[in-house]
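Entry: chain A
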Amino acid sequence: MPEQVFFALEAAANGLMTGVLYALVALGFVLIFKASGIFNFAQGVFALFAAMTLVGFQNGQIPFAHLINAIFGTSLHHFGWNMPTVLAILCTMAVMVLLAFLVERWVLKHLVNQEPIILFMATIGLAYFLEGFGDVMWGADIKKLDVGLPQGMSSAIDEATYSLFGYGFFIDRLDVVAAVVAAMLVVALMLFSQFTKYGRALRAVADDHQAALSVGISLRFIWVMVWAIAGFVALVAGMMWGTKMGVQFSLSLIALKALPVLMLGGFTSIPGAIVGGLIIGMGEQLFEFSVGPLVGGATQNWFAYMLALVFLVFRPQGLFGEKIIERV
Partner candidate 1 sequence: MFYREAGDFKTSYRDDAQTFPIAFDRLRYYLVLAVALGVIPFMINDYWANAVIVPFLIWSIAAIGLNILMGYAGQVSLGTGGFMAVGAYATFKLMTSFPDLNIVIIVVLSGFITAGVGVLFGLPSLRIKGFYLAVATLAAQFFLIWLFNRVGWFYNYSASGQINAPERTVLGIAVTGPASPPWAQYFICLFFVLVVAWMARNLTRGSVGRSWMAIRDMDIAAEIIGVNPLKAKLTAFAVSSFFIGIAGSLFFSVYLGAVEVGEAFGIEKSFIALFAVIIGGLGSIFGSFAGAAFMVLFPVLLKNILVNGLNWPTDLAAHIQLMVIGGLIIVFLILEPHGLAALWRVIKEKLRLWPFPH
Partner candidate 2 sequence: MAMQQPASGWESIPALLERNARIHAARPAYREKEFGIWQSWTWAEARDEIRAIAMGMLALGLDRGDYVAIIGRNRPALYWSMVAAQMCGAIPVPLYQDAAAEEMAYVLDHCGARFVVCGDQEQVDKVLDVQERLPAITHILYQDKRGMRKYDHAHLHWLTDVAAEGRAGHSRFEDELAKRQGELTYDHTCVMLYTSGTTGKPKGVILSNRNIIEASKSSSEFDRLNEKDSVVAYLPMAWVGDFIFSIGQAMWTGFCVSCPESPETMMTDLREIGPTYFFAPPRIFETMLTNVMIRMEDAGKVKKRLFDKYMALARKVGPAILDGKPVSAADRLQYRIGEMLIYGPLKNTLGLTNIRVGYTAGEAIGPEIFQFYRSLGINLKQLYGQTEASVFITQQPDGEVRADTVGVPSPGVEVRIGETGEVFYRSPGTFVEYYKSPESTAATKDAEGWVATGDAGFFEEGTGHLRIIDRAKDVGKMADGSLFAPKYVENKLKFFPNILESVVFGNGRDFCAAFINIDLAAVGNWAERNNIAYGSYQELTGHARVLDMIQANVEEVNRSLAADPQLAGMQVRRFLVLHKELDADDGEMTRTRKVRRNIISEKYDDLVTALYDGSKSIYTETEVTYEDGRKGKIKATLEIRDAQTVARAADRKVAAE
């Protein structure tokens, strides 16, 4: 039934695009994990927070308006101007760098020698804190994000595929843009880590903290840097997701799906994050397409986790990780 095959292909293509976005969030995780061994559970909330901040700047929202109103009985909400998108993005970027700095200063510095699992817990705490903080700062209402990215069905793809297969693929232009942006980001990050001094230091840190120190770069700087980069990646991801489905809490849950992506791809592998993202994005679309209707739908809620779980049982080191020889 060629019709069904095309449906499936279309679903897969859409999944691939979603997968690119998963991969984007996953990238943030990988960066931080590689450089500091920290499994940053708050990465999803980072994306949410970045998107909220971006919208806030764009719309000229007064930060902490709710809190100020509650304390002083005022009724502030907006400054009354709109910020140009580019400026807003830059401001948000600055906020994310500041955030990275504060996280290092107030959290990581004090947890340096703790076990990884403790650091993991700390990032869960951080996620909670940041979620509450974002809400207090910008309000918890669902916000629309428009940074001028193209949206809606891509008629070019529709026409091209129609002429090729006799079936027009419905693909959102935003997804295409996201895929391109993600690809560019990945390339940029790879170039950064291969060819710049800081990039090399970052890789050195991943292998051996002492060695990195001997290169003459402070560990703390690298941590701030890497968290800032992760913040930047979160901002990009937040922009894409936010444009796609509005800025709201569920954004951070979707970002959580980067976790199974990582489990598939391996925590330390950038290509792994990309491939894992694509597999999961595509897999969950196809699964929903084929099995979903039989079991009541909404299988995207768990498919990614289950896939990762089953996969890991057979290959605990992930797709790109090396086999671990345990020693005693």
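Please note the rule applied: a residue touches a chain if its C-beta (ideal position, glycine included) is under 8 Å from a C-beta of that chain, and two chains touch if they have at least 3 such contacts; residues count from 1.
Candidates were picked such that all candidates are chains of the complex that A comes from, given by their letters.
Note that this is a predicted model, so its numbers are computed, not measured.
Only one entry among 1 or 2 touches chain A in this complex, and that entry is 1. Per the touch definition, chain A reaches candidate 1 in the complex via residues 39, 66-67, 70, 106-107, 110-111, 114, 116-118, 120-122, 124-133, 135-136, 140, 253, 256, 259-260, 262-263, 295-299, 301-302, 305-306, 308-309, 312-314, 316, 326, 328.
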